[in-house]
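Sharing a structure, written as structure tokens. Questions coming.
And then subunit A:
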Amino acid sequence: MLFQPINRNYHDFSIVRDKDACINCKVCIRQCAYEAHYWDESRQKVMHDNAKCVGCHRCEALCPTSALLIQKKQSDFKDNALWKPEFIKYIYKQADTGGVLLTGMGSPVGNIPVYWDKLLLDASQVTNPSIDPLREPMELKTFLGAKPVKLEFTKTKDGSPKLKTKLSPNIELNYPLMFSAMSFGSINFNLHVAMARAATELGICYNTGEGGLHKTLYQYGKNTIVQVASGRFGVHRDFLNAGAGIEIKVGQGAKPGIGGHLPGEKINEMVSVTRMVPLGSDAISPAPHHDIYSIEDLHQLIFALKEASEYRVPVSVKIAAVHNVAAIASGIVRAGADIVAIDGMRGGTGAAPGMIRDNVGIPIELALAQVDQRLRDEGIRNRASIVAAGGIRCSADVVKAIALGADAVYFATAALLAVGCTLCGKCYTGKCPWGIATNDAKLAKRQNPDVAAKKMVNLVHAWGHEIEEMLGGMGLNSIESLRGNRDKLRAVGLSDTEMDILGVKHAGR
Partner candidate 1 sequence: MKRVYPNKDYCIGCHICELACITAHSKSKDLILAYTVERTGEGLSSCKRVHEGGPTCVALSCRHCDEPACVAACISGALQKDPESGRTTYDREKCVGCWSCLMACPFGAIARHPLENKIVKCDLCFDRPGGPACVAACPNQALKQEER
Partner candidate 2 sequence: MPATKRKAHEDAMTYVIIGNGVASIGAIEGIRRHDQKGKIVVIGAEEAAAYGRPLISYFLAGKIGADQLALRGDDYYVKNNVELKLGTTVTSIDTAKKAVATDKGETIAFDRLLIATGGIPFIPPIPGVQGADIYSFTTLAHAQTLIELSAKIKRAVVIGGGLIGLKAAESLHDRGVAVTIVELAPRILSAGFDEKAGALAANRLKNVGIAVNCGVTAKEIQRDTKGRVKGVLLTDGRFLETEVVVVAIGVVPHSAIAKEAGIKVERGIMVDAKLMTSAKDVYAAGDVAQALDQLSGEHRVVPIWPNAYNQGYASGRNMAGAKEPYQGGLPMNSISFYGLPTISVGVVNPPEGDPNFEVHALLDEAKETYRKLVFRDEKLVGYVLVGDIDKAGMFTAFIKFEMALAGEAKDKLINAGPEVFLWPEKLFDETWNPAPAKAAR
């Protein structure tokens, strides 16, 4: 192509415009944040540059005459079992730029199994009755936090029993679901408002992520988990006391071993004030917490936060699912955490080096099963709740996660999909055409919190109904009865080792 780098034409997408339907109304031009569509003055019509298309489908979604189709470019390299096209393009790109390959949201490569798809649920037949959730009560209420080993009672003067055991603070959820950490800055204010409102309406929690909490959102504190990460962005006493729980973010499933990275492009006035960082400067969280080099250090931080919040809220520690996850989780619980959140390698991110995203960490299913088992084996399972995160796609994944030992799950990518995200993975550019991962005033407007909150609420309601149906089918009337109940799971096509790790039998057994 004229005046362009030699590999520019190896782009990923083609924009197909139906000439009969296109009326040159320019809606696509106005919607594309990457200027792939443009008005050609000399031809007096809308034209496009395929090489600029990131495959976000915004134009396709909003085209009023359905004249647009976004397709993978139909251009193939010679088949090569080793050199898949992605790797070839990576080389070209790095040969041009000399830089780390930055990506967001989801991996195009890898043959790492999605174990959710290899697990099947049970249902009651004859010997025990299934339950119809439309006719009978079904309990999804979940409490997160430490539970006592035993309950002790005393008798009052009139002889009635009174609880003697002091209970730890717990987070009460109407569903075993929470919106996982997405910082204010990585996604914009409108979506934080939407998540806060949706969580409040649903009686669940959302997590602030590591960017602090905007003052106007303190009113939703009962449904907020505030996060403290290695960068300590936006952390102060009011912040720590604003929520129903505090989470120490040690690691993130999409990029274990490295800290959060918010490009300066996304740091506007509001983000800057909330994060307490200069306007327009990159907000880079250090890879480690510089005050945590041991379980003992973590113990200190957990209790520092408990002190700061006067022991009113549980403290969670979130780690990426990595090789020794079970031992680490045990240490975390012993260090005093009330909740352990495990984030699998398929978790979303706004910005991560592609190599780390695709090659570091382990899948959540294996990590979750091992953590639950380890805490049980050590007799400390009651001391902390387990929250599974990283790649929860549907209500069946939720049910399977709980059967593998989770108390609740975090989900974020699904919530973003609910408000329009198409996983184009260009979050790090700050130009998200869906108005999600952007703080550009003109783009961020595309998320009307009224609309977004409604969609998130709808999604959780839908999942809730489905979870109830699946529970009922298994003859259970409470989510409690499913937790760690691996007998309700069977594997298909997994090796003995995998089934051993997951603690499930093969289907048919």
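Candidates were picked such that all candidates are chains of the complex that A comes from, given by their letters.
The rule is simple: a residue touches a chain if its C-beta (ideal position, glycine included) is under 8 Å from a C-beta of that chain, and two chains touch if they have at least 3 such contacts; residues count from 1.
Only a predicted model underlies this, so the values are computations on that prediction, with no experimental measurement involved.
Every candidate listed belongs to the same complex as subunit A; state which one touches it: 1 or 2.
Contact with subunit A is made by candidate 1.
Which of the residues in subunit A come into contact with candidate 1 in the complex?
For subunit A paired with candidate 1, touching residues are 21, 23, 25-27, 30-31, 62, 64-65, 435, 440-442, 445-446, 448, 450-451.
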